[in-house]
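All protein chains of the complex are present and in place, except for one that has been dropped.
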Amino acid sequence: MLATLALLTFSSLAEPRFPPPDFSETNHQLPITTTPAARAEWLQYLDVAVLAGCLGVAVWLIHKHRSRRGVFWLSLCSLAYFGFWRKGCICAIGAPQNIILGLCEAGYTVPLTVIAFFALPLIVALFAGRAFCAGVCPHGALQDLLIIKPLKVPAWLEHALGILPFIFLGFGLAFAATGTGFPICRYDPIVPIFRLNGPGLLIALAALTLLLGMFVGRPYCRFLCPYGALLKLAALASKWRVRVTPDVCTQCQLCANACPFGAMREPSPGTIAPKLLTPERRRLGWLVLLVPALIVGGAWLGGRLAVPVSRLNPTVELAERYLAQQKSPVNYGVMTPETLALQRAEHDPEALLKSAADLQQRFRRACLAFGGWVGLVLGVKLVSLSLRTLRTDFEPDRGACFACARCFRSCPQELVRIGQLPASELPSSASIATPVKA
Amino acid sequence: MKREFQLASRRKFFSQTAGAMAILGAIALQRGQAAEKAATNPFAYDVSHLQKTDPKLITYEETARWKAPHAEAKRIAIGPEDTLYLCSGNYLTARNRSGDRGLEIALAEPSRCCAVEKDGTIYLGLRDHIEVFDAKGQRKATWDSPGKKSWITGMATTENEVYAADAGNRVILRYDKSGKLVRRIGEKDKERNIPGFIIPSPFFDVEVSRDGLLRVNNPGRHRMELYTADGDFEGSWGSASMGIKGFCGCCNPINLALLPDGRFVTCEKGLPRVKVYRTDGQFESVVAGVESFVANGKACGPSDCTAGGLDAAVDAQGRIYILDLVTGDVRVMKHRA
Amino acid sequence: MTTSHAKAEPAGLEDGGKGSATPLSTAPEASEKPLPSLPSATAVQKAGTLSRTAWIAMAFCLLVCTYMLYQHSVAAERDPWKSPQLLALKEKLRVAPADEALRSEIRRLDLEFRERYFRRLALNVTGGWLLVAGVGALLLAAKAATRLTQPRPRPQRRTDAQSLALQAATRARWSVAGVGGAIGTGLLALAFTSQSPLPDPAGELNQALAGSQSNASDLPSLAEFQANWPRFRGLAGGGATSGDAGLNFDVTAGGNVVWKSSVPALGFNSPVVWSNRVFLSGGDAKQREVMCFDAGDGKLLWQRAVANVPGSPAVPPEIPDATGYAASTMATDGRRAFGLFANGDLAAFKFDGALAWAKNIGVPKNMYGHASSLAIWPGKLVVQMDQDEGAPGGSKLLAFDCATGRLLWDRTKPTHGSWASPIIIEAAGRLQIITLALPFVMSSSLADGNELWRAELMEGEITPSPIFAAGLVMAINPASKLFALRPDGAGDVTKSHLAWTVEESLPDITSPVSNGDLVFTVTTGGLLTCFDAKDGKMVWQKDLELEVQSSPAIVGHRLLVLNTKGEVVWVEAGREFKELSRAKMDDKFHASPAIANGHVYLRGATNLWCLGGKK
Partner (left out) sequence: MNEQPKSDRPTTRRTFLRNGARIAAMTGLGALAGVVANRSTAEGWVWQIDPQKCLRCGNCATKCVLEQSAVKCVHAFAMCGYCNLCTGYFEPEPNALTTAAENQLCPTGAIQRSFIEDPYYEYKIDEQLCIGCAKCVEGCSRFGNGSLFLQIRHDRCVHCNECAIARTCPGDAFRRVPASQPYLLKTTHAH
């Protein structure tokens, strides 16, 4: 089809256009068709510059200046720029899809700006944690503003929902890899707010997120955001962690209460009795063995999914509809988009069916990978839940901490450091450090 | 006191939450329904009621059909002993009654129209000039271009003259057999009250009837016009209407042919249909209606209608040959007994 | 314990007092402005006003929402292009074009609606910003209120932290497993509740494309195929035509020769006929050609050699004389005629003699060479190519696109050597290709060539072709039996689908013929036998004393038998034996007759004959 089309345009380019009438009496001049230019190129670089700048400032505010207020104002700025000014479209959250499409489809070239938006926050996260989430991401900033009365999400639920971002990430990438579309962008519940407009379903989702966000801290970031999942992984390997207390932790637990995202981890309770330890170890063993099984099972299931999922691709869907209705081809009457599409199919069924078949193959591969990924995520999560990490102090979880800097000023030691509290007022650390047996 | 106040505020929050949810849910529903409606295109350009032809009006039936030998078929013409000459691609192809291929002339550029004399001499119109071939297909002459805007789309010939319809310059050119331009016919002229041709797209045809008068289609005015060989405007007939009796769209008829008894065969694009009119311009009958040219109707057009259209020619027995410019089918239509 | 906490407590209060440890405060000014140590009366009062403000803000938001919603809901009636009112009016105007009042009404409404539409667009924008403002106010107020009324945290040190931690971990694992399970089952359901009409891209594609091919306007219908004689023994391959075409063969005068025409090239293949054309192929080691005769007067319209086909062997293969270089009967789809030759050349000629396409499908390694005739169905040309055991590539069944010669599919068969020709039947709701070859009677789907069923019944030399009559596939194994199989099976149907068998007097060369009620076979020795198609019971038997190599045919109520000495014998195709006529022509008949448009076409060794009768 493309070939014939190219041919057609070529042949027509070969000849001059049929001349319009010459307006001999008024010698009227033909108007020029206006073509308002696309967004100027240098503005893209501005976007990148703003991103880089914000990231730098955020890191400084979190790790050096340790100021919640600074982070707050920064997030307001990025909300204004990336959110309401750029309407949420150039955005790091969707970028992984462009990257994978660029890898899988030779015809698609990824603009450098997109690569920058994909890589910069991750690099920063590898060194300084999720500074992007704290002060640069408009989605995060918006939700951060919403928090009114954050309820504490029970740990088990937190963990269960915590795997959703990874699965959504997998789906988004698999889908994008087939060149079908960008579901992560399509089902983004925040962007309609920036645009003050959008399809009905998404507006409802947006409203839901808004309301939820008043009582659950950053619901999208914690339980859906696929880029957040990537950042989480990166932050786990981060060089510098967000530290609550400048020096010794008095274990007053105030920081734990200060965190609206349940990211603060308690000191691990001393040593476990050996009689408890053995079953723990055995379970861990089984779970580790379970991981590959889960992966294989997931991949198998994914392979089965190719057919129904591929239907989400317009070409495949059209091809199937064409085959179904081939017996009764559409004729005249008022044309709906669907019937028009069918007509196109009739025009060149060979090309359509071929590309549909190819697409289905691509979906097979993608879904296979997706299934495997889901299995992996589940397995690893289960294993990680059976590992014990030794902690002596209250400290934020590297992965889960959005580096919003709320906890800093809740720490008496910090208050002493900045001179808002005379050291004499401190509870003697010894009195609390030693656990009290009842 | 503190705690009761707190309760109040929380209750408030939840009630408000619930309310807002309800409202927004409703909005979502609304939007959803709107999307549903969009599926049945509210912006459809509806001519479906014009795409059925009253079978009582159709007085011809298809007796044969064959494909044009090359892509991009443009025009057909009838030569001696009902040989059909077909301009398609860079070729001019002759076919006898039974559809067996005969003479074929290959050209450097697309052939657009042709007229054939009794002795088989072929006057072939290319975009901006005319070439003459003998019955064997040997090139006898190449006439120089009548003008740089010229765009020849129709030709006719008599004993002594050759007429070419130049759509680009909106004029009928009258040549003698030697290729000398004798007269420009039909250019806008107040004194001789010649209205002038309106040719929005490259569809412009000329035929000469037995009485020596020129029949020319003036698509922009939706009518057929009569001229003398000297270029006097003799009159016109036809009216714009989507209905079967008139000429549809912005610019029709696009092509014409004359039956042996002088009646008109007209071709239209947009609503592809071929009709017969009496010599006085009264609508008589339909040769083939829109439903006969499904592909044509559709293809008219992915980009535009200049790609579509039909052409007709009539042989000595009064059989009408219809060329479908989109599918390249040639149909032979016989009058129903 | 108590003491230590007594110590800790005031500290907590103190720092709360000085440095605002209000943990849940989000707004920065809060986190850094000091706050009264105990929520004083004024604070509560302030909180009250604040929360009232929040309440009002929320009310405001709801108000805006509702209004926008309302505007949106009425849009359907009011958008200029949707408004039923306006459309109705325009319809009215079409009926009464001169109605001035109607016109002005339309203009008024149109203007109103268009203005309203653009007002709505503007309103949506302002509404949006109003909502933002509202929500903003709500947030500020609500936050401030909650901050004021927040109870100061009183952290308790838990002593049973350890067991709690373990518990928590367990619960978390289970909940994760739960979510995983939920997702898994969801996907599982999705996976197994839907399958695609494009399961196997290749096969599906070809079928679809074949479909679109036959959709093309210039292709003849199946009815036309049936009316003509497009392949060996007619479209069905049964050698029978119903309806006598009103012919009345004069019994005495030797079968009314309408015309005879000498055939320039030799070959054992039988004529195929389409409307006014008769096609034959012929040839030898030197040259192989296709001939087209005028069915009306027998004039040789054209004769085309099949030469320099890409891939065809430079030296033609050694072929037994019994086969010759043009043993396969041609096929035609009404637009093209297809010929297959011993050297593997497969060529398609348009009716005007122009070559449509040609390709070489290779020389089969078996004792006959290419002997099976071509099978055709609208849009598809089927070639059976059986090879000896261990021959490279093995035995194949191939389907080509008639128009382009594109290979639609090819499937290997677990069979060897055969002379029989495939037939294409429509049975059990599918188009099946029935092929006979050692050792199977096989049915393959015309759509994609995949095997449908097989029966292990063939042995020895298989020459007679199968027929499909009375809903049964009849296949002759010259060495043992005539088998009648029900074609609705799947897999191995050797035992399960055998309807009946016949053992006595089996032909070893000629194929059976049936009128749906009776089945006739004729042996090489001329022994003509009539069976009941229902159960295979012999009805009668008669020795015609002929040497017969060409398969018999049925024209209406007559049975036609030819012999190698040129005798043409007509027999009543009924439950009683009755010889109608016997005529001798100076020719030898090895090929089977073709019957179309009321004439019978015979290919002799040297001539092509057209027999017809007075109407």
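Chains: A, B and C, in written order; residue numbering restarts at 1 for each.
Keep this in mind: a contact is a pair of C-beta atoms (placed from the backbone, for glycine too) under 8 Å apart; a residue touches a chain by one contact, two chains touch by 3 or more.
Small disclaimer: the values here were computed from a predicted structure and weren't measured.
*Asks:* Going by the stated contact criterion, tell me the shown chains that border the hidden chain.
*Replies:* Listed by label, the shown chains it touches are A, B, C.
*Asks:* For the chain not shown, which residue from A:L76, A:L126, A:L208 or A:V380 touches it across the whole complex?
*Replies:* Going through A:L76, A:L126, A:L208 or A:V380 one by one, A:L126 is the residue touching the chain not shown.
*Asks:* Determine which one of A:N98, A:Q143, A:T178 or A:Q413 touches the chain that has been left out.
*Replies:* A:N98
*Asks:* For the chain left out of this view, which of C:G48, C:P80 or C:G526 touches it?
*Replies:* With C:G48, C:P80 or C:G526 as choices, the missing chain is touched by C:P80.
*Asks:* Just checking the interface: what residues of chain C touch the absent partner chain?
*Replies:* Considering the whole complex, chain C reaches the absent chain at 79-81, 90, 93-94, 97, 103, 106-107, 110-111, 114, 117-118, 121, 124-125.
*Asks:* Contacts of chain A with the missing chain: which residues?
*Replies:* Where chain A meets the chain not shown: residues 5, 8-9, 12-13, 15-18, 20-21, 23, 25-26, 28, 30-39, 41, 44, 87, 89, 91, 94, 97-99, 102-103, 106, 108-115, 118-119, 122-123, 126-127, 181-182, 185-186, 195, 197-199, 233-234, 236-239, 270, 314-315, 318, 335-338, 340-341, 343-344, 389-390, 392.
*Asks:* With the missing chain put back, which residues of chain B would touch it? List them for me.
*Replies:* Contacting residues on chain B, toward the hidden partner: 34-35, 38, 41-47, 50, 196, 198, 200-202, 220-222, 240-243, 248-252, 269-270, 300-307.
Just so it is clear, only the chains that are shown with their structure count from here on.
*Asks:* Per the definition at the top, count C-beta pairs in contact and tell me whether A-C or B-C has more.
*Replies:* A-C is joined by more C-beta pairs in contact.
*Asks:* Kindly work out which chain lies most centrally, taking the average of its C-alpha atoms as its position.
*Replies:* Taking the mean of all protein C-alpha atoms as reference, the closest chain is C.
*Asks:* Where the centres are mean C-alpha positions, what is the separation of chain A from chain B, in Å?
*Replies:* For chain A versus chain B, the centre distance works out to 55 Å.
*Asks:* From the mean C-alpha coordinate of chain B to that of chain C, what's the distance rounded to whole Å?
*Replies:* Here chain B and chain C have centroids separated by 37 Å.
*Asks:* Specify, in ascending order, the residues of chain C that touch 2 or more different other chains.
*Replies:* 142, 146
*Asks:* Multi-chain contacts in chain A: which residues touch at least two other chains?
*Replies:* Counting only residues that touch two or more other chains, chain A contributes 148-149, 214.
*Asks:* Quick one: which bits of chain A touch chain B in the complex? Just the residue numbers, please.
*Replies:* Going through chain A, the ones touching chain B are 11, 15, 18-19, 21-22, 148-149, 199-201, 203-204, 207-208, 211, 214-215, 331-338, 343.
*Asks:* If you look only at chain C, which of its residues touch chain B in the complex?
*Replies:* 39, 44, 47-48, 51, 54-55, 58, 61-62, 65-66, 68-69, 72-73, 75-76, 81-82, 142, 145-146, 149, 151, 217-218, 352
*Asks:* Within their complex, state which residues of chain C touch chain A.
*Replies:* 1, 4, 7-8, 11-12, 14-15, 18-21, 23-24, 26-29, 31-32, 124-125, 128-129, 131-132, 135, 139, 142-143, 146, 153, 155, 157, 159, 161-162, 165-166, 168-169, 171-180, 183-184, 187-188, 190-199, 201-202, 204-205, 208-209, 211-212, 215
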